[in-house]
Every structure is written in structure tokens, then in C-alpha cells.
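Only a single protein chain was left out; the remaining protein chains are all shown in position.
Lettered A, B, C and D in written order, each chain numbered from 1.
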């Protein structure tokens, strides 16, 4: 029975799309129920897959129409769910479920909601399909549907010119990316006459890396770089994230760029299995480091809430790519853990942005201010997300970033190559800059003084807060129990990445695999110990202290009589303006971090010119990246 | 026991906030000179605080000009209790040579009860130190009085 | 193999990319995207070519001896053409909306989102 | 990277700090310091020059008629005084003296009031000469009460001029 779960999970989402389209215009609540049912069942089905795949290490293979391979030659379309796919599948279904619940109330102000939900479900179904599929061309089709749905959702609010412009740019760059992937698929098919990933992996394992294979490999890497918004091709992402509704931006940063990263991992580790070459590792780590740095420095210069978050998504994807590029056990663990954490805290932050947009109508950092008093829960949740993304200890960001640092530095010790120390230093500095930009948002949006026009902003309805609470709780849990998360979720996925032979054996039959893998299927040993860092011990410490001091604070500090609340017109409680009458003056948005911007003036001006908004330059960047990757592959990868 | 410790704390570390309501800066220089190495008020714990929220002793200098009246009242309100107001020099006491002028709004005690006054135009730093010592005693009585 | 097929498709792809990168008119960019798609479809179809193979259709029920051209790429090309068509349709609808909002199709002017 | 005053900072660690321990060691004001006002009531002749000359009008005089003369009290309000010593210089009789006492700290008005009262005896009233005796004769013996009579004479001269 478990063989059928993956295909049902995908079909349920697509079915949900069509049924909600059919029944949608009649009544709002019926459509919501259908959507809730569809996303709920797909989540449950994926969770049911958790036990067999993750615990018992079983890999599920499912042939469409039961076209099993004939005489060791795959002819049908296969679905293969190994630990890596299920890891990303879980991320996708959880994010989609929470995004659906959030958008029930969030989209209620917009018209044409039935169209929204159809495309929303298409996006969800296509990403889940992409993650579960074991067929090369099927991956291309799913990626294409994902890009399509993403463009549709970006242009959803078509009364605003920005969303149309963002959608058009995303479509142009996205279709170039898809065409590159398709071209790669075509060349691969011309070479191996089969489309099944497992079989291609097997054939590739023996075959010498001929130039044609390198050409296809370079095209695929270029295509997936566009999908994962890696730096040279990232310019379209901030426009799309900022223009799309927040529940969709949450999906964007949660699953769309994760799909790109999954494609990259599947390609580089399993199919082409070329990650033991130092030159390949250098390529990925180099791309990841640039993505990290440019993403966060651009975020510092933003003055729109969602654009800032979008640039952070790009920089966090840089983290994930750098960690995965190390291709050591520690690096992979750090990378996957950070991908999971990124989906959690970035989803939370985008939902907070949506909540701010829902109650105030604007996300411009220079106009907002002092919302903490009007929206206490959203402010609290935002703080959780901000601390999580900047890696403050009790939250999950700290654990995964810490793994990334240790991974990069251990890599530098192994290969005795100082370049990786430079990567560790850049990673740490980027983490501090992330903290800086979120301090900027906290001060500009939630604290400080409330402008006149937002006097009547009030807290968002409960149905929008529930997903935020769930995500915040997950952030905390993933931060406090890292060893549990690693053992159950990430260790199997890392082992799946490292053991490509296992992947082939399940799909194409055991004897076929042994014939191919003469030296036996190498199951790597998981030598990664948490380096003696027993998190639970010092977390208990932190907890005890917290309780001890919370008591002191609760008893009203040290002199209960003296905490005096703020009556409204008593001058005693006015903000100190060195004597002047306290008028509205809120330090926010662009007037923060003057020192930094002044010193890095040259850099910021150059970066501003690079993101100049002309589609042609974006397309040029994508094509030149692919060309450079191709050149690099031909010259250096031996 | 804790109360006694806090009292000792208040006695040993009074922080000053200096408000200049239009003074000729004679008293201001004398006040700042109290913190220089020669007179070193810091050995008694005095320190100039930047904001009214951090202040215990508010030192006012200058006749209250009409411009600074409103700001003086607002800043005085923002100082947390227990607080002591000290007028330095004869201007706040009676706007000495400027009394009766159209732009001077009268002595300080029209706006708050002045606890300690230090006469002299400008008072000698030693006199200021005496005055501040007197202010600290009043601060202690105010604290105990609460 | 059909060398001229591959050359022609490479030319089509490069031409399409050239159109996307240099042409400032949004409409021409959409045409460029189409060209890239057609180039790839051509290569995809010609990948399955086998010398003097016949079309993969079983015309006589009893006939056993067949020598077909590889049918899989043709199936793929169908999907790819459909996708190409939909992309062009969506792109054109966006171009119409851009004209409506910005009043111009010149991509140098359509750049409110930058920096 | 030059560090200013580094040498002085380190060497001054060993030297004795140059702070005067004021509250423990009383310090004398320098010579001629214009401190608290001392009023020698006996020397004052109530000429009023100090009141006229005091810029901030810190000096007030109250006169009280009593049977043995008018009781005059001079009140120096130190809270209003700028310690310019003009009153002391102009005082013909050197009745006002600014001492070297600089520590003038007080909590209310009274600590800043310096008062001095004296009785100004009127000279024994001469026997009233019969009316019409020459006024000149009246002038010479009454040197003492010059102030009070002077306005009276002035009034007469004015009448004659007119």
C-alpha cells in the first residue's frame, strides 16, 4: 500500500485545484473546505510515508501505469521517494498546509479568489511532484508548472503595475531557465536513450565524462541556478516576492527555491555523482558564498519590508548551497538543516509581513512604526522569526548556522586550503548583517512611535495567527532539540545523498545495480558527532536562569510600588525630546546604519546599478552564468 | 537590610542633570569645573547624566527666560522620584540683574520647590560641592520619607 | 544523425536568446522566448531519428517485423510544444497588461522595481 | 597611530592626584574675594548710596519712626546680589564689607538675608527760635540733620526762582 502514497499525495493537490475551480465561485466556505481537505490529506499522506522511508530506510519506487523496466531498461515514468525526496516533500507539504490556512483570511479582501486557489494548488502539486519524481523529463514538466503557477500568482494583483512587471520579468527569466533544463534533458536523452534518473545514474557511473555529458550537466546547473535564485540569476526574485501576496511569498521562499536546491542536489550528488571532485565543490561553494554576501548586503539597502525579506531568502539559500557544496557529512547535515530552518523562520517572517500589510495596507519601512502596541502578537512572533534567522541561540537558526561554520572550518582543516576559512569568515559576517537588517525592520515597523494614519490598526484575525504560532513553535523546537531533528530527519537524507547505488538498486532491481556497481554499494558511515556539544545541558541552564529571573521580573522588579504606567496626558511619560514637546519623530527605514552605508558607498552604488530592472540585462546575466559554468566545467572538471 | 543598602546607594551615587535656562554660563562653567581633576566631584559619586530619566539631582542655572520656561517644566516632570532641585547662582533664586525684564519669567520657585540654593554669582566650586552635599542629605530624607 | 537538424536548432536557440537579450520591445522578447522553445523542440524530435525507420504506428494487425523511429522524443515534443504555447499565451497577456499600466512596451521604461 | 598624552597618563598614575580634599580640608578664599556681605550697622549713615548703586536692587531699607529716632534696617538679599562690591566701594563710611566666606548654601530665603539695623538719633531739637529770626542762623547749627532739611530748602529756592 505504501507504494501508492506518493502519487496519491501529488494527485490530491492537483485534484484539489480542479475541484476548487469547479465549486469555487458558488460559495466561499465550500472552496475553503475543499482546499483545507486537499492540503490536509496530502500532508497526512506524506507523514504516513515518514515511518517506512525515514525509519526503516525503505525507498519507495512506483512505476506509472505499472510499466516496470523491461530487460533492465526503464521505459515508463517512475516515481522514486528516497529519504532526500521525503525530507523536501515534508517541507513542501507543511508549508503548503500552513500557507493555505493563512490565505483563507488573508485573501478575503481580494476578488477573484477562486482563481487564486486553483493556481495556489497547482504550485503546491507541481513542487511536490518535482520532489517525488524519478524521471528527468517529468522533473522538467513539474518545474515548468511551478514557474507557470509562480508567475500567475505574482501577477495575481493585476491592478498594481509592479506585480505585472515582476510577473513578466519572472516569466522571461524563468522560461530561459526552463529552456536550459529542457535542452539539458534532450542532450541527456540523446546520449542515454532513457529518462529514468536511476538508470542514467547507473549508466553515468561507468561512462567517462564525455564533453556532451559535461555540456548537458552545465545546462542543467544553469537552469536550476535560475530556479533556486542563485546570485547571478537572482535579480528577478525580489521583484516577484515583493509583488506576490504574502502567503504566496511564503511559498516562494519556502518551497520554490528549495525545489531549485533539491534539483541541484539530485543532479550533482546522485545523477552525475561528481561531488568528490574538488573543482566541483569549489564551484558550488563559490556560488554559495557570493549569493550569501550579495543577498544580505542588498537587503541592508532596502526600504520595503517584503523586498528585504526576499533578499534574505536569497542570502540564506547561499548558506544552504555553501554547506552542500562542501560535500562532507558535516556540510550536508548543516545544509539540509538550514534548508529546513530557512523554510520555517522565513515562512514566519513573510506571514508577519502579510499581517502588517493586512492591517496597515503598506510595507514601506519609512512609513510604518510602533505597531507593537497595536499588534502585540504579530510583533512577538516577528521577534521570534528575527532571532531565529539571525542565529540567536535558543532558536533553530543558531544550530544550523553553527553546523555550517564548523563544516566550512573543518573542510579548511582537511584540505588545508585557506579559501574555506574565508568562507567561514564571510558566513559569520553575513550572519551579523542579517541581524543588522532585522534590527532595522524591528525598529522601523514594530517599535518606535505610531504614525497618525495607523491609529486604528488592530491585530490580525485568529485564522491568520494560527499558522504563525505553529511556525514559531517549530522554530523553537528545531532549535532546542537539534540532535532529535538530525537523527530522524537529516541523517537519513544525508545517507541517501551519499549512497547513489542504493537509489539505483531499488529502482532498477538489485542484480542490475550489483552488475553496475562492481565495488558494491558504498554505504558511508555517519561519522558526524555533535562534537561533544550537548545542547540539552546548557539549554537547561538557560531555562533555569530564565525561570529564576522571570520570577524576579514578575514580582514587579525590585520595588513593586515604583513601576508606574503611562497615563495619557501627563508630561512625565512623554518621550524625552531634550525639553521640546514630544512630536512624532520616528527613526526608521533608510536613516539607520548611516556609518555602514557611508563606508561601503562604492559597493552599494554598484549593486544598485546592477539591479537596474531591465529584463534584457537579467536575461544576459542568466545566459552568461550558464556560459561561465559551462566554460568552468569544460576546463577544470576532469 | 535591603532598604539600608539602597539608602547608602542613593547617598553615595547621586547623578546630576544640568538645565541651563538662559544663564550667562558663568555658573555652568563652575559646575563643570567641579568635575575636573582639581575639585573632582566624582570621588563623592557625582556624575553628569545625559537624560532626565537618569538624574537624581537637577541643577538649574539661569533666570527662567520665557523660551526655556515650558521646556524646564517638562524636563523637571520627566525626572523620576526621589529627586532634588538645586538652584545654582543667584539667577534662578531671583533673576538678579534681569529681574523685571519682559522676557524673564521670574524665579525658579514659581515652577517647582527649590530644595537647595547656592548663592554666588558664580558660586565657587567649593560652594557648589557644599550645596550638592546638602542636596544629597535632602535626597536621603526624601527617600526615607517615601 | 541529422547534422543539419542540430545546426538549425542551435541557430534557432542562439537567435532566440539574442532576441531576448538585445531587443528592448517586450513583444519581441516574447517572440525570442518562442524561438528558443522551437529550437529545443526541433532538437528533441531529431534526437529520436533512426535511419530509414518508419513512423511508430501499427498499421497491419498481423505485421510483426517493424523498424520504428524512437517514439519517446515525439511524445516529449508534444508536451514541450504545449508548454511553449502556454508560456507564449501567458507572456502575451502580461505584455497587454504592461501596455495598459505603463503605456509603453519599452523595457527601459518598464523598470519601477529596481535597486 | 599616535596616542596623545599616553606618557602623561601613565606617569600620572604614580604621582599624587592634584585634587583638593575640599570637605575635609577647608580652603581659604583668595585675598580680596567678594563673598558674603557683612554690614556694620553702626558706621552706616543711611546715605542710601548703596541702594542707588546696586544693579540688581538687592539692598532694601526700611525706616521705622520710633521715639528716640528712626530705626533703619538695611537688608542685603544675597540671593539677588551679584557680588560686584559696588556698594562696598561707594559706601562713604565703609559700612559694607564683602568677606571671604564663599560657602553660601541655604534651603530657604532666610539663609540669604543679611540684615543690619541701627537707630539714627535725630539731633536734639534746638529750642524753637521766635518766628522770623534769620533762616541763615538756623542753617549753621543743624549740620547733622542736613538730609531731612535739604529738600525743604530746595522747595523754597524753587519758589523764589519762579
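Criterion: contacts are C-beta pairs under 8 Å (C-beta built on N, C-alpha and C of every residue); 3 or more make two chains touch, one makes a residue touch a chain.
Note that contacts and distances are computed from a predicted model.
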{"item": "\"Hydrogenase\", \"Oxidoreductase\", \"Sugar ABC transporter permease\" or \"Sarcosine oxidase subunit gamma\" - which is the UniProt name of the missing chain", "value": "\"Hydrogenase\""}
{"item": "Neighbouring displayed chains - absent chain, whole complex", "value": "A, B, D"}
{"item": "Contact with the hidden chain (one of A:57, A:393, A:461 or A:509)", "value": "A:393"}
{"item": "Listed residues B:40, B:115 or B:130, member touching the removed chain", "value": "B:40"}
{"item": "Touch residues of chain D, complete complex, unshown partner", "value": "1, 3-6, 9-10, 12-13, 15, 17-19, 21"}
{"item": "Residues of chain A in contact with the chain not shown", "value": "370, 372-373, 376, 379, 383, 387, 390-393, 398, 402, 405-406, 409-410, 412-413, 418, 421, 424-425, 428-429, 432-433, 435-436, 439-440, 442-443, 446-450, 531-534, 537-538, 540-542, 544-546, 548-550, 552-553, 557-559, 562-566, 568, 572-578, 582, 585-588, 591-596, 598-599"}
{"item": "Touch residues of chain B, complete complex, unshown partner", "value": "5-10, 12-14, 36-38, 40, 42-43, 45, 48-51, 53-54, 56, 78, 80-82, 143"}
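By our rule, only the chains that are shown with their structure count from here on.
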{"item": "Intercentroid distance (Cα basis), chain B paired with chain A, Å", "value": "59"}
{"item": "Whole-Å separation of chain centres (CA-atom averages), chain C against chain D", "value": "109"}
{"item": "Of all residues in chain B, those that touch chain D in their complex", "value": "37-40, 43, 90, 93-94, 96-97, 99, 115-121, 123-127, 129-131, 133-134, 138"}
{"item": "List of chain B residues in touch with chain A within their complex", "value": "51-53, 68, 70-75, 77-78"}
{"item": "Chain A-facing residues of chain C, complex", "value": "13, 17, 20-24, 26, 29, 33, 36-37, 40, 43-44, 47, 70, 72-73, 76, 79-80, 83, 86-87, 90-91, 94-95, 97-98, 101-102, 107-108, 110-115"}
